[in-house]
Each structure stands twice: as C-alpha cells, then as structure tokens.
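All protein chains of the complex are present and in place, except for one that has been dropped.
This part shows subunit A:
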Amino acid sequence: MSRSASTDVLITGLGVTAPTGLGPKEYWNTTLAGGQGIAPLQEFDPEPYTARLAGQITGFDAAAHLPGRLLPQTDRVTRLALVAAEQALEDAQADIGELGTYECGVVTSNATGGFEFSHREMRKLWSQGPQHVSVYQCFAWFYAVNTGQISIRHKMRGPGGVVVAEQAGGLDAIGLARRTINRGRGRLMLTGGVESSFDPWGWVSHLASGAVSTATDPAGAYLPFDRRAEGYVPGEGGAVLVMEEADAARARSGRAPYGRITGHASTFDPAPGVPRPPGLQRAIELALADAGLQPDAVDLVVADAAGVPELDAQEAAALRAVFGPFGVPVCAPKTMVGRLMAGGGPLDVVCALLALRDGVIPPAVNIGELAEDHRVDLVRDEPRFGPLSTALVLARGAGGFNSAVVVERPLS
C-alpha cells in the first residue's frame, strides 16, 4: 500500500475544554456514558431569543487556570484555548525549550473571535466614549488571537497559522499542521480549534444561521439523522492536540502516542443552483486516497451530524456512496455537546483517537427513529465495543466548506 505523505505524523497530547468535561479524561468518561452537555443558557436571560439551548462549559474559573496577567487581555474563548493548549503540552510531556523554540509551532482555527470582549468594549465605546475602550480590544476579538496567545505563552516561535473555514476549520487546521510537519518545517505542532461566543450579541449571531433549534427540551433539540431533526444546538469549547513527526517523537522520552493523522482533504460545495453534487463525498474520497486506504479499511465515521434534514440527507448520501448503505458504524458525539463551530472537528478527532485506543464507539444520545432514507448505521443509546484501527472524521461549515481527516491507531 502506498502512502502519498511520506512522514508519519503522531498525536501525542490532548487538551479538551468541552461542555462535558475539562480535560480528555473527563470528556471521554462522560462521552462513553452518553452524558448531556446541552442546557438552557445560563449567562443571560434567554427569554427574548428564539432559541435558548446551548452546550455550555459551566463553572470555568479562568483565574484558577491562568496567570492574572493574561486575564485583562483575553476573551473567554482564548482562555479556554490556552487551558486546552497547556493540557495538551503537559499530556505530551513536551518541553518546548528542549525541542527548540523555532521547531515548534501553532495552527488553530476559530470562526467567531472574542465576542464577549468586543461586546463589552463596544458598550463602553457608545456609552462612555472611545478613550474608555480597552487597548487589548486591538487583538482580543480576533480569530487569530488563540494561535498568537498560545504561541507567546509557550514560546512556540516556529510555523504559525490560523484557519477560518466556519465549522470545517478545525479539521483544516489539523490538516495544515500535518502538512507543516510533512514539509519538514516543524517537529512539534499544537493544533485544533476552540470556540466560545455566548454573550447576547454572539448568540444573536448564531441565530442568524436560521438553523439553530428552537426546542426547549435539551433532549429533543439536536437530533441528527433522526426523523424529528429540525436544527442544531450551538456549543462552546473544543480541543487542542500535540502533533509530532514520528521519528522526532520517538527521539524524546514522551508518552506513547494516541494515534496518527494519515489523511486530510477539504473541498468546497458548488454555488447554490449549480447542478454539481455537494463536495463532502469528494472530501472523503480524497482524504482516504491521501491516507492510501480503501473505504473498507474504515472502522468508524465520526459524522458532521448537522441536525438539519437536508444536510443530514447529504451526509448520509455521501456515506452510502463511499461505504454502501449501513456500510460503516457512524458516531455522533456532538449530540452531547452541540456544534462547537471550529472546535467541533478537533473535539471529534479526540473522540476518534480515544475510540481507537479503547476499542469502543460512544453512543449518540437522544436519537429516536432514524429517517428511513438515510440508511446509516448510527451508534446510539449504548457504546459499541470491538477492535477499531481507522476512523474518518467529517466536518462541514456553512457556506460550502467540507473537511475530512483520517485517524489511525499508532503503529505497534
């Protein structure tokens, strides 16, 4: 079997900030138990808004995790990203000073920026005047700020980047980090995505998608592939992963790797009304080709799981076209936390890595009867046990973004 990418790229550390847990351990335990991270909005009165449910990280005390110096200059999203990054580096037992500051880089994705920070400063601008706006507004709102703050804090001065591709961006960031290592430009990369934008202004922006569920029962709001699907629930958080070139990882005494990223592809949908098919199937086929794998090698698909009937139908059609009807187990851990924008894909990659490690597929929750036409083998209600070696993770973003990542168990 030939592989198009010559370099073996490992994941050696995980950091998670999710509605179902801080840290990969808590997240994974809750996920296997089918936990529920969706609840009514807590930070403000959601009564005047059409939608009121979100996947929220509750009880997060930034001051307990970060130096005081970082607090005046960071939005909640960056605090969550910094916590996830620190967890991942600790998990990988990586010492950046030892590895070389210019050998280590950061590539993250974010789609909404630092909304709460901006909202507060805009209120000052209009009510008190421009002199009252925090100087940190200049970068705290920005999509790129998570990469920048992580890079500064950990002195990772090598290749840096930011990918914005709506909800597919998190997987594209992982793809870009892998490409960076494949080209010999870095030996260790922190990559992934974190999102948080649940102040009232951010919430209104989520609602603008027109697809946010207006249901009030957390167990009935986000039901991908279900006959009752009628929208999604936004969530906050995400994941940051440590990625290393395999030889470089072996050369240091770190932890055993979780797995390998062996394929990635992204495609773009045709414009509305154009008689060409959506791009998801092509993304799947290209990612598998990148990994040098045939569809029958895939043991598990972590689905994008839109929760919007038309989008569910498109994803199911792509899965049937590549794997056949009911041809591969499909996992939808997003049902527990909602859709985390740029954080969703990386969190699903964490889920895939841990599923491969433990030989268990976590269940989708709250799902009743599947829409008949989908013909997908959605794992639900109970975890499904069995040996797993290869997973495919999918993500789509509004506007036409599709991304696919292939995750495999470490070589023994």
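Simple rule for what comes next: contacts are C-beta pairs under 8 Å (C-beta built on N, C-alpha and C of every residue); 3 or more make two chains touch, one makes a residue touch a chain; residues count from 1.
The rule we apply is simple: contacts and distances are computed from a predicted model.
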The chain dropped from view, which UniProt name applies: "FAD:protein FMN transferase", "ABC transporter ATP-binding protein", "Act minimal PKS acyl carrier protein" or "NADH dehydrogenase subunit M"? "Act minimal PKS acyl carrier protein"
For a quick check of understanding: of A:A33, A:L70 or A:L207, which residue touches the chain that isn't displayed? A:L70
Could you pull out which residues of subunit A are in touch with the chain that's been left out? 67-73, 131-132, 134-136, 138
